[in-house]
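The complex appears here without one of its protein chains, the remainder shown in place.
And then chain A:
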Amino acid sequence: MEFNDKQPIYLQIADYVCEQILQQAWPPGERIPSVRDLGSSLEVNPNTAMRAFDYLQQQGILFNKRGMGYYAADDAPDQVRAMRRARFLDVELPDVFRTMTLLGITIADIETRFTAFTQATSAA
């Protein structure tokens, strides 16, 4: 399994779980694969997979039924989108701003592009 060097592995696993939830492969209220099965299929230490599950539980995306395993919360897709949104605004956007400053790109330049982009995607 390939992991990138941008984020700790447990967060990359958490992202993978979130992606499965958003794509409805693991729908709300259904049991998801066990820590052990997920760890093995992603070729990572089960303790690292456990850490990803703990993290998602803290975020309210997963919940644990004692002796049964982990389940996606009823509002998991909304929670995932809220978490992604926060990360985009807090982490990814400042990176974009840094590049814009470095290259002298203004908000007006971006707005033109963004308008063109939304028109193109809504027309498609």
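Operating definition for what follows: a contact is a pair of C-beta atoms (placed from the backbone, for glycine too) under 8 Å apart; a residue touches a chain by one contact, two chains touch by 3 or more; residues count from 1.
By definition in this document, contacts and distances are computed from a predicted model.
Per its UniProt record, the hidden chain corresponds to "ABC transporter ATP-binding protein" from the list "Transport permease protein", "Aminomethyltransferase", "Signal recognition particle receptor FtsY" or "ABC transporter ATP-binding protein". Touching the chain that is not shown, out of A:Asn45, A:Asn64, A:Thr99 or A:Thr112: A:Asn45 (per the contact rule at the top). Taking the whole complex into account, chain A touches the unshown chain at residues 1, 3-9, 36-37, 39-48, 51.
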